[in-house]
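Coming up: chain A.
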Amino acid sequence: MGLELFNTLILLLLVVAAIIALRVKDLLTASVVFAVYSFLMCLLWAEMGAVDVAFTEATVGAGISTVVMIATIFNLKRKSSD
Partner candidate 1 sequence: MMENAIAWILIFPLFGSVACAILGMGNKKICYPIAVLSMAGSLWGGIETLRQVIASEVHRVSYIFGGWTLDKYPRGVGIEFHADILGILITLVVLGVGLIVSIYSKLPVQDETPNKEPLFYTLFLLQITGLAGICLTGDAFNLYVLIEVAALTGYGLIAMGSKRAAAATFNYVILGTIGASLYLLGVGYIYIKTGTLNMVGIHDVIVANGLADSSTMQVAFVLVGIGILIKMAFFPFHAWLPNAYCNAPTVTSSLLAPLVTKVMIYVMIRMVLSVFGVEFSFESTLWVDVMPWLVVVAIICAAVMALAQREIKRMLAYLIVAEVGYMVGGVWIYNYYGLIGSIFHVISDACMTLCLFLGAGLILRKAKTTHFDGLRGLFSKMPLTMTGFFIGGFSIIGLPPTCGFFSKWYLITGGMVSQRWEYMVVLMFSTMVMVVLFFRLIERIHLAVSESGENLGHGHGDLGLTKEQTRFDEGPLSMLIPLLLAATVVLVVGIYNQDIVNLIEIFLSEFNLPKGVGH
Partner candidate 2 sequence: MKKLSLIPVLVVGALLIYAADDFPEWGNLSAPASASPLSSHFISNTGFDTEVPNMVTAVLADYRGFDTMFETVVVFIAGMAVLAILKNSSGSNSKKKNFHIETEPDIIVTNTVRLLIPVIQIFAFYVLAHGHVSPGGGFQGGVVMGASFIMIALSWDLEKALARFPMDRCFIVAGLGIVLYAGIGLLSMFLGGEFLDYAELANVFPVSREMARYHAMLGVEIGVGLTVTAIMFALYANLATEGRLKGGL
């Protein structure tokens, strides 16, 4: 039962994180929130028994993707119009 509560909590947080990542006007914040989203996703998958997928998402989604995205944003404008 505790696990299901945990599951539900993460699912709701995921939606919140996704919306924030798309709404926030600062791209750097957006990519960090997206990293949070990825890590939540990773937790969820680990909880669902997909350990390999969770591991990959942790290294790729929350790790490399974010680093690469931030590296790119440093070469671009940080502000977004929407």
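Candidates were picked such that all candidates are chains of the complex that A comes from, given by their letters.
Going forward, contacts are C-beta pairs under 8 Å (C-beta built on N, C-alpha and C of every residue); 3 or more make two chains touch, one makes a residue touch a chain; residues count from 1.
None of the values given here were measured: they were computed from a predicted structure.
*Asks:* Pick out the one candidate among 1 or 2 that is in contact with chain A within this complex.
*Replies:* So the chain touching chain A in this assembly is 2.
*Asks:* Under the touch definition given earlier, write down the residues of chain A that touch candidate 2 in their complex.
*Replies:* 51-52, 54-56, 59-60, 63-64, 67-68, 71-72, 74-75, 78
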